[in-house]
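Taken from a larger complex, these chains appear in their original positions, while the remainder are omitted.
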Amino acid sequence: MTMTSEPGTDAPGSAADPRIRDGRLVAEVIRADFPILGTTAHGVPLVYLDSAATSQKPLAVIEALDGYYRGYNANVHRGIYDISERATSAYEGARARIAAFINAPESRELINVRNATEAINLVAWSWGRANIGEGDVIVLTELEHHANLVPWQLLAAEKGARLEFIPITDEGYLRQEVYAELLKLKPKLVAFTHVSNTLGTINPVAEMTAQAHAAGALVLVDGAQAVPHLPVDVQALGVDFYVFSGHKMLGPTGSGGLWARRELLEAMPPFMAGGDMIRTVTLRASTWNELPWKFEAGTPDISATIGLGAAVDYLTGLGMARVRAHEQELVAYALEAIAEKVPGISLYGPRDAARRGGVVPFNLPEAHPHDVAQLLDRVGVCVRAGHHCTMPLHERLNLPATARASFSVYSTRQDVDALVDGLRDVQRIFRS
Amino acid sequence: MDDLYRDYILEHYRRPHNFGPLEDASVTREGANPLCGDRITLQLGVVDGVVQTVGFTGRGCAISQASASLLTDEIKGKPLADVQSFGADDLLELLGIQISPARLKCAMLSHDTLRGALSQLAESGPEAGRDQAGAGI
């Protein structure tokens, strides 16, 4: 059992919690909560630096799944026997805690989805097809993950709508002056990422949202790289739709959330249809259930949602402001250590660690990123190489691919040091 | 849970009070629990702001039927103002049993229907009405 498997048993940040010292996370202690971090790869200890792709899971999450399947596995909502009622209250309780984690006003505004991708597709299919017409403008950015790009391409192709893109500076900031111009086109929707998964850029969501609203547009924010890494308050941000993936925030695969303002969800037609999302069904016509169930057709991924609930408890126990401070410090350390010790390396993204999340993209002059990743794997260091599902951004940066290290609550300076050593090895091999 | 099917609950289920249609009701309201397909029709006869007569018909589980029986007993002869302030909590107290979340809709069917009847009374006068369904196709 980890110390947080029962939320609330120890006050976060209290003297009793060894994972927090002087108001800062002690990643060396936190690591002990993550079983996989004690394993080895190719005989060397695992150095996991691919948390932006998916995070590792604490024992509290693994045990939440295990506890469900061993103790009270049953379908939800319709059973009136003990384990089904327990499953229902665990499932709906998890929803409430996930909603509270992003400060949603009401938990029925939180739709459980498989991942951020499904959330965006839900909005595009349901809200998009009902509200976007010929000639309508949707503003996106050059930073977007394919998940926040391709669904809008499909919608635009079907409806004859127009996509416009906020360009970036070479450092990876959105060019706000162009955004202001694009808003004059009176877009129906502005959709952009909170934090770039490739460059780490943290976008000024509240400001951009206020501007969009002033121009009459709704705002969808892709929080896949934000919710795991910094405090998110959808009310303070003022956005209309906010999406995220559970598996990137210490939760299980198959979990994730779509939050949207209630009036929007209520006006939207259903996306998928079937059991649980209906109120009444006859052979030829149906009426819909209330929120949130209207958008959850069929048996939900009960265990994944319960697991995400445990993940949110774990993160809450650490405190998201501390998580952010930890990662910001680590990014600053990494940018400096790498630049200093790995000659010739190219680093991309904002130089100001206060304006970037915990991702460090780079390229070595002598080796292809895939070779770099492969050689780092030999020494147990896991980084990602490729286009990171941002092909247009790579195109814009004129890079076929990049390698990327990324952090989470359990990442340490030792991890960064292992990366640096590994990169120097790669250089030795390729220069020899 | 073990307390759910107390004798008086079963007694109200078997022989519900105020069961049957009213001759000239001031308001007739139908409620439904789509989860189980159960329906109840509640009728009130209001004279001078007082619920003089009350009746219900329909089918349902022991909880919903006992709840309707107890609720109709409770409101009969009361001024509308009192009936208005009769809340869900009051009904639960009246039932006197532990209701699990899964059965709350059963316990509340008669109360939801009463609330519908009252707003119908207030809004449109004594007209027959139906519980509104969610939007759909």
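In this document, chain identifiers A and B correspond to the written order of the chains, with residue numbering beginning at 1 in each.
By definition in this document, a residue touches a chain if its C-beta (ideal position, glycine included) is under 8 Å from a C-beta of that chain, and two chains touch if they have at least 3 such contacts.
Since the model is a prediction, treat every value here as computed from it, not as a measurement.
Undergrad: Quick one: state the whole-complex stoichiometry, one entry per label shown.
TA: When all chains of the structure file are included, the formula becomes A x2, B x2.
Methods note: only the chains that are shown with their structure count from here on.
Undergrad: Roughly how far is subunit A from subunit B, centre to centre by C-alpha average, rounded to an integer in Å?
TA: 47
Undergrad: Which subunit B residues qualify as touching subunit A in the complex?
TA: 34-35, 100-103, 133-137
Undergrad: Taking the complex as given, what residues does subunit A use to touch subunit B?
TA: 78-80, 84-85, 88-89, 278-280, 285-290, 294
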